[in-house]
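Note that this complex is displayed minus one protein chain, with the remaining chains in position.
Going in written order, the chains are labelled A and B, and every chain counts its residues from 1.
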Amino acid sequence: MSQQAPNPGRRRFLAVATSAVGIAGAAATAFPFVRSMQSAKDTLAMSTTEVEIGLVELGQMIVVPWQGKPVFIVHRTEEMLGTLDARTDLKDPMSDEPEGGDNPEWFLSGDEKVKAYRAQRPEWYISSAVCTHLGCVPLFKPEIGDPEMGGNWQGGWHCPCHGSKYDLAGRVIEGSPAPRNLQIMKYAFMSDTTVLIG
Amino acid sequence: MKRLIHAIALAFAVAVAPSAMAAEGHIELLQANNDMSEQSIKRGLAVFTNVCMSCHSAKYLKWRNLLEEPFNLSREQVDAIRNNFAMNAMNDGLITDLQPADAKDSYGKIPPDLSLITRARHGNEDYVFSLLNGFTEAPAEFSGNNFNAYFLGHNIAMPQPLFGDDITYADFEYLNGDETPASLEQEANDVTAFLSYVGEPAQFTRQSMGKWVLGFLFIFTLLAWQWKRAVWADVKH
Partner (left out) sequence: MIDKIMETPLFKWVDKRMGVGDMIRSQATEYPAPNNLSYMWNFGSLAIFVLIIQVVTGIFLAMYYKPDAAIAFDSVERIMREVNYGWLLRYMHAIGASAFFVVIYMHIGRNMYYGSYKAPRELLWIVGVVILLIMQGTAFFGYLLPWGQMSFWGAAVITNLFGALPYIGDFLVELLRGGFGVDDPTLNRFFSLHYLFPFLLFAVVGVHMQALHMVHSNNPDGVEFKELEKTGRTVPLHPYYTIKDLFGLGVFLIGYCYFIFYNPTGWGYFMEVDNFVPANPMQTPAEIKPLWYLTPWYAILRSFPWKLIGVIAMGASLAVLFLLPWLDRAKERSGRRRPVFRIALALWFVAVVLLGYCGLNPPTETLTMLGRLCTAYYFGFFIALPWISKSDDKPATSA
């Protein structure tokens, strides 16, 4: 070992420099570990689901998985569509909330009919099946005037967990604990019988 | 201590030297050209999907991967290839239509999946390249399925897959009018490059990250060394 006179200035510099570089290196090393916990590439690739809707009858609803969560698809009748006009009991009839929220492109650029019926094609209603209150899956109550639903039931969904109600366009009805309409998402019709969700 | 180190070094030399030469007395392999360029890998994709996939799968490569680096095919180009096969969803792997039962009938063996073939054989890329070029004239006394100069035991169940000009590269839109002649050697090199990539898609990222990591470590170690010397300067030992 060379016997150089101890140089405190140099020592200080090297202590700081080595520690700084070392800590930077350690921090950089943490990055891949955290990153590895994010969605893997094949998980992300599952972001779309193709659904065959040819066999869904008028008035019928199916629930399909998309990104691991349930999605409602309803083949709406004319009568069902009729229940959507001139509603006064909705919290957010034009789906304005939340401001700049998660509404997909097709909705934002759609005309009034699209905004009211909340669908690209009025007869096909497609939305998330997750109640915007605390995440349960609401029950489908399509029967207009259903005595169980009391009063003036116009058809829609009723969430068994805390009582939230939605109309046949998934819009939340006044008096429900749920704050927002059922979430609509990006989808596209591949044909009259196939829709690609996501 | 010094003598100890010398002894160990000697032992290593003794130990390593013989194994550095051919073990098991096998033949010297041909050398693959190690062209891992994008274009070579894409040509290899053409060879693989048009020739090899008649019997072999590469299940760990998914159809959707062909949209990304290093393939960068368009959705239509991928559709054109995948719609020739039964397992053709974007999230499916590249799976052959040849059923295992039929393969056993025709060849006596199920053709192995080739996703990892360059990593799973001694000689790696050189071995695969050699094998593809190895369907030479069988010696007179050979009796078996197919003669291959590089396959262990020389008796391989696979009939010669490539002859040269099995495909024309310029025919493939995603090869952008590549005029490279599809000689046997060229096709073998290209499909080897493709298989090498499929064996370890992370290899390019790994190597490029490596230079940063090692560069950083050299700097860090240099600093740590100087710090150590500075701290120890006042200690007589």
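The working rule: a contact is a pair of C-beta atoms (placed from the backbone, for glycine too) under 8 Å apart; a residue touches a chain by one contact, two chains touch by 3 or more.
This is a predicted model, so every value here is computed, not measured.
Enquirer: Just one of A:40, A:58 or A:134 touches the chain that is missing; which is it?
Expert: In the full complex, the listed residue that touches the missing chain is A:40.
Enquirer: I'm checking contacts with the chain that's been left out. Which of B:27, B:89 or B:214 qualifies?
Expert: Selected residue, touching the omitted chain: B:214.
Enquirer: Using the definition of touch stated at the top, determine which of A:22, A:65, A:135 or A:179 touches the missing chain.
Expert: Looking across A:22, A:65, A:135 or A:179, the contact with the absent chain belongs to A:22.
Enquirer: On subunit A, where is the contact patch with the chain that was removed from view?
Expert: So the residues of subunit A touching the missing chain come out as 15, 18-19, 22, 32-33, 35-38, 40-43.
Enquirer: Provide the residue numbers of subunit B that touch the chain removed from this figure.
Expert: Within subunit B, the residues that touch the unshown chain are 1, 3-4, 7-8, 10-12, 14-15, 19, 23-24, 60, 115-116, 119-122, 152, 199-202, 205-207, 209-211, 213-214, 217-218, 220-221, 224-225, 227-228, 231-232, 235-237.
Here is the rule we use: only the chains that are shown with their structure count from here on.
Enquirer: Using mean CA coordinates as chain centres, what's the subunit A-subunit B distance in Å?
Expert: Roughly 42 Å separates the two chain centres.
Enquirer: In the complex formed with subunit B, which residues of subunit A make contact?
Expert: Of all residues in subunit A, those touching subunit B are 1-7, 10-11, 14-15, 17-18, 21-22, 25, 28, 42, 45-46.
Enquirer: Which bits of subunit B are touching subunit A when the two form their complex?
Expert: Its residues touching subunit A are 62, 64, 90-91, 216-217, 219-220, 223-224, 226-227, 229-234, 236-237.
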